[in-house]
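Let me begin by handing over the structure; questions about it come next.
Missing here: one protein chain of the complex. Every other protein chain is in place.
Here the chain labels run A and B in written order, and each chain numbers its own residues starting at 1.
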Amino acid sequence: MTTGDPLALWRSNPFFVLEIATDATPTDVERAGQRLLALLAVGSANVQTYPTPLGPATRDAEQVRQALAALRDPEQRVLHELWASVAPTGGPATDHNNTGVCAGPCAGPWEEAEHALGWSALWAR
Amino acid sequence: MGAIAGVVIVIVIVRMLSGSIKVPPIALAFGVKLGIYVFAITLVQVTTTDAEVATGVLHMVAFVLIWAPIPLLRWVVVPLRMPRTAYWTTRISWPLGLTKEIQASAVVYGALALARRSHPSEEAISWLERKLRNSEPIHGAGVVAAGLLAALRKDIDRARGLFATADRMHARLIPRSMRVIARDWLVVDAARVGNWQRVVRLGRHGMITLRWSYSMARIGERLTGNPKAWHKWQLWPCFLWAPRRRVTYPPFRRALRVPVRRSVQPDPAPSATDFPLALGSLARALERANAHDGELLAQSIQAVDRNLDSVQEMIEQRLDILGSRRDAGAVLAQFRQRLIDLVTPLIEDDPYLARGAQPGSIMEQAVWQVRRRLLGDIEARCKDYRDRTTGETSLDQIAEWETWAWLTNSANRLLELDSASESVLFQIVYAPVCNFAVYQHNGRKRIALAHDMFIWLLAYAQGVPEARQLLAKNIQAGIAGI
Partner (left out) sequence: MTTRPLYVGIDLGTTNSTVAVFDAEEITLIRNSLGSVLTPSVVRIDARGNVTVGARARRFLDTDPANTRSEFKRLMGTTHQLEFPASGTLRRPEELSAEVLKSLRQDVADQLGVAPERAVVSVPALFELHQTAAASNAAMRAGFERVELIQEPVASAIAAGWTQGGSNGPWLVYDLGGGTFDVSLLETREGLLRVVGHDGDNFLGGRDLDRALMDLAIARLAADGIVIDRANPQHARALRQLRLAAEEAKIELTRASEAPIFIAGLDVDGQVVDVDLIVTRRDYEAAIGPLIDRSLAICTRLLAANGLGDGALERVVLVGGPTVTPLLRERVRAVLGADFGEGLDPMTLVAQGAALFAGTVALDGRPAAKAPPSTGPRVWLQFPAMTSDLTPFVVGKLLEQANTIKQIKITRSDGEWQSDPTPCEADGTFAVMVRLLPRQNTSFEVQGLDSSGQAVTLQPASFSITHGITLGDPPLSRSVGVALADNRVQVYFNRGSPLPIRRTFVLHTVETVHPGTEGHVLKVPIVQGEFAWAHLCRLVGTLEIPSTELSAPLPVGSEVELMLELDRGGQLRAQARIADIDRIFDQVALLMTPQVSLETLADALHKLRTRAADLSRAAFLDRSGKTAARLSAAVPRLDEAEQNIKAARGGDLDAGEQARRILSDFDALLAEIEAEQAWPELGRKIEESFAMAVSWVAGYGNDAERSTLNETYQACKRAFVARDADEVERQRAVIERLGLAAYFRHPGAWEWEFERCAARVGESTDVRRASELVAKGREAVRQRDREAIEQIVRELWVLSPVDHDEQKLGHGSGLRKR
């Protein structure tokens, strides 16, 4: 089974989607959501991506509405506050560039692997 | 000489058609090729001029085409990216090692040629699929062909299953050249996402040792910091002995830079108050680059789990401020469940991540969840086998191989996850699979499929003497038909 990005769900944390702090008031939450929904409705390209401590992600109106609904429920909100408190990852912990010197394991992906066998068409893009 | 060869060929054909002699396919191929070669040489000698170079070239072409078609296919025809040409060249040249499954093998080379294109056309893929559907018989080469076509269709999971099935097949069922293709694909599939642990397992613990995958496995050991990894002076000859040195050089060079640590020092766990940092280390462990480091993942999850109790008071305060009357325990339970849900798909994809999960840990609960799902999947497939045996209904050969590949894949992942499940697994699969294999063998004459099923079952029938006896008997009976 091919796994998608394991961090995708984390990046869609409602606080990240709405780009608000975890101590935002209910009014702040609604205002942020209303603004985003309106901007997405008019097709603004600037709001389709958003930053997170785990890297950028994309959003649509459905995600914004789900984020609003999640933060209206107190238990769900506290749960999301916990997940949103993640410290920024600042990139992968180990260096697996081909040019750098590794102090430890460098078990990163071999991006050109497909080309090694001339089978570039065989993996999903 | 040519005339004599021609006469010999005619006599053999006549006696074969009359049924008075039975010739194994490979011997038949050899005989025919010899006859054609002699005939071709004679023809060249008769028709060419005095130019020795031209004669020599024609001799060489005839020799290669007749006696060494596989290198020709691999280095000349396939790189031309013309699937139909590759297909028909294979059919016509009739490589000796592929005589049992010449049609399916031709599809393999056609698919390899197509895979070289940046955008394989739908029409070409469909043409190859039709050729494969009409191929008889379907053994290892057919499975590899099905895998390549699935990969061309971007159905990577299906391709992976088929290639894994081909890679572990008995030597009688799959030519070495086909196994090489399957194994190489699996190695690339793992290496491209950084799953070097899987590369090591494929190269070191496969059915037979193949040069390139073995070399990649040794490189993988270095990259993952395996304490038993080879030193540079051992790695170099291994690398030089394997093919594709030019393209394999970048990971090889990366591996050389990694110092070999003879003992593993685990990273210290984050401190008790660092809940955000613990989450951050978990996020890092989950990132693609490190997603196959099971130890790091388990440690990160444990760190988060340990720090959860420290945030209970904060949760209670927040719930109070937000006007909820629920207790913090419910929120913590949901958080733990989400941790399990986060980890579950990773474990399902790569069961080795969960090796050494501590009892009662989040990882262990995730293992239990995955295990339950895999067993449910296996039971459903066994039930289908039972029903189809009773109803005597069968799918086409390729579909049957695919269905079988799915089941063995689920089973192998289950055992990778929890080797103690072997006895349960065997008890679930033995009767339905064995009976279905018998039906396929006797009723549908699909000897290779049945044989593979018996061999696979036998590997897990350790504690059941009657089953071992029956399976061994069935395997003996089937061998002659392959």
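Here, a contact is a pair of C-beta atoms (placed from the backbone, for glycine too) under 8 Å apart; a residue touches a chain by one contact, two chains touch by 3 or more.
For clarity, every value in this text was computed on a predicted model and none was experimentally measured.
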| item | value |
| --- | --- |
| Touch with the omitted chain, as defined above, among B:100, B:116, B:388 or B:451 | B:388 |
| Of B:119, B:228 or B:325, the residue in touch with the unshown chain | B:325 |
| Option from B:176, B:253 or B:372 whose C-beta touches the chain left out | B:372 |
| Those residues of subunit A which, in the complete complex, touch the missing chain | 1, 25-27, 30-31, 34-35, 37-39, 41-46, 62, 65-66, 68-69, 72-73 |
| Absent-chain interface as seen on subunit B, which is shown | 155, 323-326, 368, 372-373, 375-377, 379-381, 383-384, 387-388, 393, 395-396, 399, 402-403, 406, 420, 423-424, 427-428, 462-466 |
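We adopt the following convention: only the chains that are shown with their structure count from here on.
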| item | value |
| --- | --- |
| Between subunit B and subunit A, distance of the C-alpha-averaged centres to the nearest whole Å | 32 |
| Residues of subunit B defined as touching subunit A within the complex | 79, 112, 114-120, 148, 151-152, 154, 156-157, 159, 184-185, 188-189, 191-194, 196, 220, 223-225, 244, 247-248, 250-251, 253-255, 257-258, 275-277, 279-284, 286-293, 311, 315, 318-319, 322-324, 326, 330-331, 334-335, 338, 342, 345-346, 348-349 |
| List of subunit A residues in touch with subunit B within their complex | 1-7, 9-10, 53-54, 74-75, 77-79, 81-83, 85-89, 92-94, 96, 98, 101-102, 104-125 |
